[in-house]
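First, the structure itself, so that you have it in front of you.
Removed: one protein chain of the complex. Kept in place: all other protein chains.
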Amino acid sequence: MKDLTVYKTIEITGTSASSIEEALNQGIKRANRSVKNMSWFQLIETRGNIVKGKVHHWQVTMKIGFALVDADEK
Amino acid sequence: MKDLTVYKTIEITGTSASSIEEALNQGIKRANRSVKNMSWFQLIETRGNIVKGKVHHWQVTMKIGFALVDADEK
Amino acid sequence: MKDLTVYKTIEITGTSASSIEEALNQGIKRANRSVKNMSWFQLIETRGNIVKGKVHHWQVTMKIGFALVDADEK
Amino acid sequence: MKDLTVYKTIEITGTSASSIEEALNQGIKRANRSVKNMSWFQLIETRGNIVKGKVHHWQVTMKIGFALVDADEK
Amino acid sequence: MKDLTVYKTIEITGTSASSIEEALNQGIKRANRSVKNMSWFQLIETRGNIVKGKVHHWQVTMKIGFALVDADEK
Amino acid sequence: MKDLTVYKTIEITGTSASSIEEALNQGIKRANRSVKNMSWFQLIETRGNIVKGKVHHWQVTMKIGFALVDADEK
Amino acid sequence: MKDLTVYKTIEITGTSASSIEEALNQGIKRANRSVKNMSWFQLIETRGNIVKGKVHHWQVTMKIGFALVDADEK
Amino acid sequence: MKDLTVYKTIEITGTSASSIEEALNQGIKRANRSVKNMSWFQLIETRGNIVKGKVHHWQVTMKIGFALVDADEK
Amino acid sequence: MKDLTVYKTIEITGTSASSIEEALNQGIKRANRSVKNMSWFQLIETRGNIVKGKVHHWQVTMKIGFALVDADEK
Amino acid sequence: MKDLTVYKTIEITGTSASSIEEALNQGIKRANRSVKNMSWFQLIETRGNIVKGKVHHWQVTMKIGFALVDADEK
Amino acid sequence: MKDLTVYKTIEITGTSASSIEEALNQGIKRANRSVKNMSWFQLIETRGNIVKGKVHHWQVTMKIGFALVDADEK
Partner (left out) sequence: MKDLTVYKTIEITGTSASSIEEALNQGIKRANRSVKNMSWFQLIETRGNIVKGKVHHWQVTMKIGFALVDADEK
C-alpha cells in the first residue's frame, strides 16, 4: 500500500568538469546502478577543485530518497 | 523618498526539466504577473524529483524581495 | 502544463490545547479558506505558552506550499 | 474564540539612515497600512549599504506575525 | 567489548495518515526488517502532503543509529 | 512593573513511552516543582532510544522561559 | 589560578520599550542581583510584541557567561 | 521509576593550556562539585586565546545533561 | 564594465561603549583606511564584555563587501 | 576515468575512553572492514557519557566519503 | 613539505548575466590575478538582482582556499 511507504535517504557526490547539473546527473546515474525506486533529490553542497586558476571539477553533494520495497533496504 | 523604501519578501518555487537557472527564471516570470517592483532574489533550496533513474524536474525555491509602493503590499 | 507549475510558500502558525497534530491541522484548515491548491507543508517550529505550570496552548508554525494557477498568486 | 487563533507570518525589510530600531519601526509602520492585528516581530537580519566609507542605510529584515481574523488572510 | 562499539547512522522517512509518532514508528518498523541492533533515533524533519485542504500524510524523517557487530555494516 | 520583566530560559528533557506531547508535559511538570512563573516553552529536539526494534522512550528537549521575580533567579 | 577558570553560561531575556541596548542592559542588571563574576554576553535573538501597529516592547535574549568561583555554580 | 526521568542541561566552558580533552575534563570536574547525576555531555564550541603568536588557552564549551532527582533541580 | 564586477568580503569586529550602531560604524571607519570601494555590510554577531555587572563594551562583528578594481584585491 | 568518480557518504560514530582522535580512528578502522576506497572524513559531532563525575566515553560522529567503483555502492 | 601545508580561505562574489557557473568562474578568474596556489572552492550563496521582472545578474558568493607558500599570505 503506497500510503505506508518508507523511504531511505543516501548522500552521494557527483563530479563534472562543466556544470552543477551535470555533476548531479552523474551522481544519480551512478546511484541508479544499485539503488532502485529513486524518488527525489536535494542538493546539499557545491564544492570543487581549482587547477591553474580555473575550476577543474565541480563536486555536487546531494541527498537521494528512494522507496524501500522488499527486504533489501540496507 | 527612496531612502525609506520598505521591501517585502515572498518565497516561490519554480520548476524546470533542464536547469537550475531555468527553474529560477520560471519562478520569477510567474511572480511578475502579480508582484511589481521585484528587486532581488536569493536561492534557498534546490530539490527535484527522479523518474526512472533520471532527473525529471528541478525544483528551485527562492526568496524574492520587492518594494512596497502603494497600499497593496499584502 | 503541470511541468512548469510554480509554487508559493506561506508561513502559518496554528494553535491547539491538546496536540501538535491538531495545531497544525488548525493552521491548514484556516489557510484553506483563502488559499487554494495547497500541496505540502513543513513543520518549522513548535512552541507554546504555559499557565499555572501546565501547557496551555501548542503553537505550531508550518510552511505551506501551493500551486499558483491563475493571476491571483499574491 | 481566542484559543484557536491562527497567525500568518510575513517577511519585511525596513530601512533607515540612523539606527536598527528606526529601520525596524519603518517596516512595521508600512506593514500596518495593509495588515491588521499585527502581534509580534522577530529580527532576522541586519544589513546595509556603504557609501564613501560610511553607513548610508541600515536594512533590517524582520518577520511579522498577525492574527487571521476574517476571510482575507492571504 | 562494548566500550569500543562503533555505530552507523541511516536516514529513514516513515509515513502515516494520523500522527507524527505513527509515521516514526512505521519507519523504525520497516528498518528493523534489515538492520539489527538499532539503538537510538533522532527526529530530523516533519513534512507532509495536503489533499483537498487537509493533511493526507505525515512524512517524518529520522536518523537511526545502530551498532555494527559483524562484517556487514555497510 | 510588567514592562520590565526579565526572563530566564532553562533547557529540560522529558521522557515518555507513548508520545512527544507526554514527554514534553513530563518535563514541564517536573520543572514546576522548583521553577515558578513558567511562561513559555520551545521544543528543541526529539530523540529516543530503541529496544528490540521498537521505540522504547521518546526524549523531548525543550527550552522553558520563566519570569524572574525576586532575588532567586539563579 | 586564573588559567583553569571554569565558566557557566545562562540565557536571559531583557525587555525595553525603547531600544535593543536598553533591553539587553535590563537583562544584565537583573542577572547581576544573583549572579556574580559576569564576564561576557552574546546577543542571541531580538523579538518583540506589537500593539496597535507599533513596537510595544523589545525582547532581547542573550547568553551571559560568568566565572564559577566557589561551590555555588548552580 | 527510571522511565520518567527528567534531565536538565547546563552550559559550561572549561579551559586548558594543552588540549581540548583536558579543557572539557576541567569543565566536568568543576561542575561535579555542585551538580550530581551528570549523565552526558556534548561539545558545543572550541575557542581559545592567542598570546605572542601561540595558543595560550583552549576554551571548550559543552552542554552537560543530568537527571533531576529530588526537589533541587534549579 | 560594471556587470562583471567581482567583490571580496572581509570580516571585521568593531567596539563601542555605547551602542551596536557605533561599534559597527567604528569597524567600517577603520576598514576604510585601507579598503576602498566598500559597498555593503552584514551584521554577523553581537557580543560584549561585562565589568562590575554592566556592559563595558559592545563587540559587533560584520562582513564588509567591496569591489575589486585593480590588481590589489588581496 | 577519475574525473567522473562518484562518492558516497556514510555517517559513523566511534567511541574511545581517552580522546577525540582515538574515537574517530576507531570509527574509520571499523568502517574499513566493509567499505573500500575511503577518501575523506568530516567530524560532525562530539558527545560522550559521564559516569561518577568523569568522562567515561567519547562518542565522535563523522561523515566518511568513499569512491564508488564497481556495482556494490549500496 | 606538503604534509604541513597551511591554507587560507577568502570569500569572493562573482557576477554574471547568464549562469551560476559563469558567475563563479568570474570570481575565480579575478582572484587568480593576485592569489596564487588556489586549491578549492565552496559555493556559499546564490543571489541576484531583478530588473523589469527578469534576472539581471547572478551574484555567486564562494569561499576559495589556497596554500600559503612564502611570507605573503596576508
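Brief remarks on what is shown
For clarity, chains are labelled A, B, C, D, E, F, G, H, I, J and K in written order, and residue numbers in each chain start from 1.
To be clear about the criterion, a residue touches a chain if its C-beta (ideal position, glycine included) is under 8 Å from a C-beta of that chain, and two chains touch if they have at least 3 such contacts.
None of these values were measured; they are calculated from a predicted model.
Although one chain is not displayed, its contacts with chain I can still be listed: residues 10-17, 26-27, 30-31, 33-35, 57, 61, 74. Taking the whole complex into account, chain J touches the unshown chain at residues 20-21, 24-25, 28-29, 32, 38-43, 64. Listed here are the chain H residues that touch the chain not shown: 18-20, 45-50, 53-55, 58.
The rule is short, and it goes like this: only the chains that are shown with their structure count from here on.
If you take chain A and chain I together, the chains in touch with both are K. In chain B, the residues that reach two or more other chains under the touch definition are 10, 20, 74.
Chain pairs recorded as touching, per the definition above, are A-B, A-E, A-J, A-K, B-C, B-D, B-K, C-D, C-E, C-F, D-G, D-I, E-F, E-J, F-G, F-H, G-H, G-I, H-J, I-K.
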